[in-house]
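Structure incoming, see below.
Missing here is one protein chain; the remaining ones are kept as they sit in the complex.
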Amino acid sequence: MNILSWLVIIPLLTITGILLVKDARQTKIVSAIGMGIQLIVAFVIVFMYISLRKSGNTDEMVLMSSFEWFKSLNIYYTVGVDGISVAMIALTAVVVFAGIFASWEMEDLKKEFFISLILLATGVFGFFISLDLFTMFLFYEVAVIPMYILIGIWGSGPKEYSAMKLTLMLMGGSALLMVGLFGIYFNSAPDGGELTFNILEISKITIPIEAQRWFFPFTFVGFGVLGALFPLHTWSPDGHSSAPTAVSMLHAGVLMKLGGYGAFRVAMFLMPEAASEMAWIFIILTTISVVYGAFGAIVQKDLKYINAYSSVSHCGMVLFAVLMMNRTAMTGAVIQMISHGLMTALFFALIGMIYGRTHTRMINEMGGLMKVIPFLGVAYVIAGLASLGLPGLSGFVAEMNIFFGAFEHPDTFHRVATIIAISSIVITAVYILRVVAILLLGPIRDNHYISLGDAKWYEKLSLLTLIAGIVYIGIAPLGLSNIIRESLLPIIDKIL
Amino acid sequence: MNPESFMIMRHELVLTLAFVFILVAEVFTGERNKEKIKSIAVALFAIVTAAGFLPAATGSLFGGMYEASGTTTLMKNILNIGTLIVLIQSYTWLGRPENRDRIHEYFLLLISTLIGMNFMISSGHFLMFYLGIELATIPLAALAAYDRYQNRSAEAGIKLILISTLSSGILLFGLSMIYGVTGSLYFPEVAAKLTSVPLVIMGFIFFFAGMGFKMSLVPFHLWTADVYEGAPVNVTSYLSVISKGAAAFIFIIILFRVFPVISMTWEKVIWVIAVMTITIGNLFALRQKNMKRFLAFSSIAQAGFFLLGFIGGNRLGMTTVIYYALIYIFSNLAAFGVVSVIAEKTGKENMDDYDGLYRTNPGLSITLMLAMFSLAGIPPVAGFFGKFFLFVAAAEKGFYVLVTIAVLNTIIALYYYLLVVKAMFINKSEAPIASFRSDFMQKLGLAICIAGIVVTGFASGLFEMIRNLSYGI
Amino acid sequence: MIMNSGIPLEFYLVLATVMFFTGIYGFLTRRNLITMLMSVELILNSVNINFMAFNRFLFPGKLEGHFFSLFVIAVAAAEAAVAIAIIINIYRRFTTINVEDVNQMKY
Partner (left out) sequence: MTDFGYTTWILIIPFVTFLILSLFGMKLKGLPAGLTGTVALGLVTFLSYFTAITYFTGGGISGGSFQKIVAANAVWLNLSDHLHIDMGVLLDPISVMMLVVISTVSFMVHIYSLGYMKGEKGFERYYAFLSLFTFSMMGLVVATNIFQMYIFWELVGVSSYLLIGFYYDRPSAVAASKKAFIVTRFADMGFLVGILLLSFTTKTFDFVTLTDINGPAIASKGGAVFLGMSLMTWSMIFIFMGGAGKSAMFPLHIWLPDAMEGPTPVSALIHAATMVVAGVFLVARMFPVYYFAAPEALQIIAWVGAVSSLFAAIIALTQTDIKRVLAYSTISQIGYMIFSLGVSGYGGHDGLGFMASNWHLFNHAMFKALLFLGAGSVIHAVHSNDMKDMGGLRRYMPVTNITFLIACLTIAGVPPLSGFFSKDEILTAALHHNKILFAIEYAVAGLTAFYMFRLYFSVFHGVDRHYHHTPHESPATMTVPLVILAAGSVFAGFLPFSSLVTSDGVPFESHIEWGVAIPSVAIGLLGIGLAWVMYRKETTLPDRMTSLFRHSYKWAYNKFYIDEVYIFITKKVIFRHISHPVAWFDRHIVDGTMNGIAYVTQSVSSMIKGLQSGQLQKYGYVFISGVIALVIAFIYLVK
């Protein structure tokens, strides 16, 4: 069996395992082992990919395998990876692994929780390995729907409202996406021949421009909803604030990346002409996202809201970069996805852990926590610094690629947009430091907090996994960025 | 015409035999053994269903009034499977004391409607079609009124029978116009002589209204909710899947075979009706509290989705209609199965009663959740595949606006399906439905449905098989 | 052809149409379930007239219309039987056969 398919099979086996075991403790262990193996497999794939490339393999996609599914519609289960998907897979594996440990102490309905969580992960993995639009879409929805249950059952606050809103908005996005996919499918053979959902095959032809004009917005907005495209981002603050820790981690960490990934792998890649025609509309929207999210974050009081708005801003940056349609910016987009995935997961993990101790997420009810929970505090500062784009941490690498890529466009429109986007790094600094200052620094606000315990081993494991990723990308980005740049080549060739 | 040629109508014959067998068995069963009839009948029907899969002859009988093809056999088999599940699900309910002395009636009425549907599907002439449709409808009214001592059941019965006669009157009036223009009632001849004149269009619309009643399309749907709510749960499930499925089958056959000439017209009619059906069905379903009524409106919306397969007049459309019907049978029967089990044990039918169900009855909750996801079209369960392909079928002919409206409607649909999931999984309840054990037949019924929901989607072979048996205009 | 001097087809059709709409009017306005049933019969009979007239005037060589009418009559009888049975049950349960009172289920 193709190693990529294991990425889907292992989670399913893990779920089966969870169904078979008896108590909560075993559930945890099975989940951890399953996702540990998944992590290993993901990295094996990364190394396989690298060695394949080293050995001179220049195929657009490697490790491909394909078998027929719905023959008459020419639907295949086709998997394959390039550098971008490999990177996303590694990210997902890391975040899921961290997520399992971040929810180590989940109490209510533990089995169900882990099953839903891993099901979500299955969808995400499947999405990233799919080369067939049908299976891609299928996995996309598989990834979205467990969110409802996860937030609804284990969430907090107005969880039912948030869960419903999130699910409906995301599914609304996927509904639009579906129409877009139909448009692509039925225009995938303009010169006769068989219609196909296969991305690689569609990329070889040019979809008629009239069709592109119709279906590019559907596809892009469809994915954009998940990528928190203004003004369709409002599920994000509510959803994230209500979701339990691991779910926020996975959702902001990897699920939102499906939007960005899809936006360029499908919308931009297959319909580049319409994309370049309409890019300006979406550039305006994403620029608004970037700045607006950041400004929105400044005045929030709930930690999760801050981070949710911050995600709007950062994910807006991803789409912004994708729309710039050049290699540098797109490299930045991918790195930004990974970077944001790691750091936002880190943020949400930390917020969950802090909440678990203080039972509040309101920053003005906390203060001086650095003294009592230094490990969490330092991790929070690291996440914050990554978020505001400090060199040496992942966010910087991504942002620089994005800004320089965006600036390659010589016209005023793109440049003004870029400079507006750049201003977000200052605003980001403002809200990050504001939170750090209020939450962690200063005198201890409440005497209850003096006796709080610092991170437990599983929490540390979860956090360190994520921090390791952030620091690795931040310090030695060359390997990652080269993998991505090289994989972007066919995409760029197609787009230009 | 030799005796072997009657084997062409094997499905109907076998059903008739079963019908007679049950009738006779009832006569010869003693008062104390009446209960046994249900076992016999279910077993018998299982055999009938299995027999349906034996290689079947194709051809036509009675000078073309009756036609059997691979397509019709497939449709009949699908209906058989659905009916079998309904019977299995009814098993426990039939054991109730007030039903004891008329168990056989249930089976007889049900099987006769099925015979009617089979004839309807196999008809090659409007007379056969009319007889089939009446045979499929009139006993249903009796079934709807089966709970003699329930006001609601009686009300359901009268509403069904009166609207149904009205609709058949209208349908026939339409047919008479078509007859007036073409001078024939044989499908091929009508198709050949049909022209796009106003009288034909008027006739078609009258005919459409009659079929719209059977499929409960808006605005001919208003009986649906009341009848579904009033009728016994198992009858409702039969009504909502088998009766509706059969109507969809014959409707698509007639559209494709008889009315291709005026396809430009019926595309538009269907476009309008589909939008109305999906939207109105969804809007009503939003506010329902009674599970049966809720499922009624949901099934109205689902009927609208069927129309997406009709509209293109393409082979893919027919394929997906049949495929989706199968999936819909499993999904809806799973939903009704759970509702029936709970109604059986506790007498509760309201959504609020389901609060916190997962904590007490996880199995039922998961089944219902899968059913809801399947109806909503959420992967990886089968409903996703069915809906996706229906949309593909409509998109193939360029009905993108319709598809867009439909997909946006799926969001509303998702909302109310999730309300059920929410009730079971998320809502807390002071007094949840107590934990109970379902009996074997209930479990069996649900298990078949779950297997269907899970497997049908992935089974591409099934889809291909259906496609091979389908045709377009 | 046969009855050139007799009543033309249009007259039959008009009669049928009038009957049809009378039936519908009755169905929509009569409050008594039995009367409603009768109205439906009126509709069905208008259909019969249509079939007969078309057959007789336009396609005299074949008998499809006539046979169809016969079947419609038979089926209508069956329908009426079931309907009346249910109406009787209604009367038992509701002690009325006024259609407006039979509205326990709505919205």
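Should a chain be cited, it is by its letter among A, B and C, assigned in written order, with residues numbered from 1 in that chain.
In this text, a residue touches a chain if its C-beta (ideal position, glycine included) is under 8 Å from a C-beta of that chain, and two chains touch if they have at least 3 such contacts.
Note that the coordinates shown come from a computational prediction; the quantities given were computed from them, not determined experimentally.
**Q** If you put the missing chain back into the full complex, which of the shown chains would it touch?
**A** In the entire complex, chains touched by the missing one are A, B, C.
**Q** Which residue, A:I50, A:M64, A:I284 or A:L390, contacts the hidden chain when the whole complex is considered?
**A** A:L390
**Q** Please pick, from A:I3, A:A24, A:I422 or A:L461, the residue that touches the omitted chain in the full complex.
**A** Residue touching the absent chain, from the options given: A:I422.
**Q** Hey, which of B:L74, B:L87, B:I170 or B:I466 is the one touching the hidden chain?
**A** From the options B:L74, B:L87, B:I170 or B:I466, the contact with the absent chain belongs to B:I170.
**Q** Which residue numbers on chain A touch the omitted chain?
**A** For chain A, the residues touching the absent chain are 165, 168-169, 230-231, 233-235, 237-238, 292, 295-296, 298-300, 309, 326-328, 368, 370-371, 385, 388, 390-392, 396-397, 400-401, 403-405, 407-408, 410, 418-419, 422-423, 425-426, 429-430, 433-434, 437, 440-444, 477-478, 481-482, 485.
**Q** Could I get the residues of chain C that touch the absent chain, sorted low to high?
**A** Against the left-out chain, chain C lists 24, 27-29, 36, 99-100, 102-107.
**Q** On chain B, what residues meet the omitted chain?
**A** Contacting residues on chain B, toward the hidden partner: 158-159, 162-163, 166-167, 170, 198, 201-202, 205-206, 208-209, 212-213, 218-220, 222-223, 225-226, 265, 268-269, 272, 280, 283-284, 286-287, 412.
Methods note: only the chains that are shown with their structure count from here on.
**Q** What's the contact topology between the chains, one of line, ring, star, complete, other?
**A** Per interface graph, the chains form a line.
**Q** Can you figure out the chain closest to the middle, judged by Cα centres?
**A** B
**Q** How many angstrom between the C-alpha centroids of chain C and chain B?
**A** That gives a centre separation of 27 Å.
**Q** Between chain A and chain B, what's the gap in Å when you average each chain's C-alpha atoms?
**A** Each chain reduced to its C-alpha mean, chain A and chain B end up 42 Å apart.
**Q** Which chain B residues reach two or more other chains?
**A** In chain B, nothing touches at least two other chains.
**Q** Return the residues of chain C touching two or more other chains; collapse runs of consecutive numbers into ranges.
**A** Not one residue of chain C touches more than one other chain, so the list is empty.
**Q** Once bound in the complex, which stretches of chain C touch chain B?
**A** The contact residues of chain C facing chain B are 16, 20, 23-24, 27, 33, 36-37, 40, 43-44, 46-47, 50-51, 54-55, 58-59, 62, 64-65, 67-68, 71-72, 75-76, 78-79, 82-83, 85-87, 89-90, 92-94, 102-107.
**Q** Looking at the complex, which residues from chain A come into contact with chain B?
**A** Residues of chain A touching chain B: 68-73, 75, 134, 137-139, 141-142, 145, 148-149, 152-153, 159-160, 163-164, 167-168, 171-172, 175-176, 178-179, 182-183, 185-186, 214.
**Q** For chain B, which residues count as touching chain A in their complex?
**A** Within the complex, chain B touches chain A at residues 316, 319, 373, 378-380, 384, 388-389, 391-392, 395-396, 398, 400, 403-404, 407-408, 410-411, 414-415, 418, 421-422, 425-426, 460, 463-464, 467.
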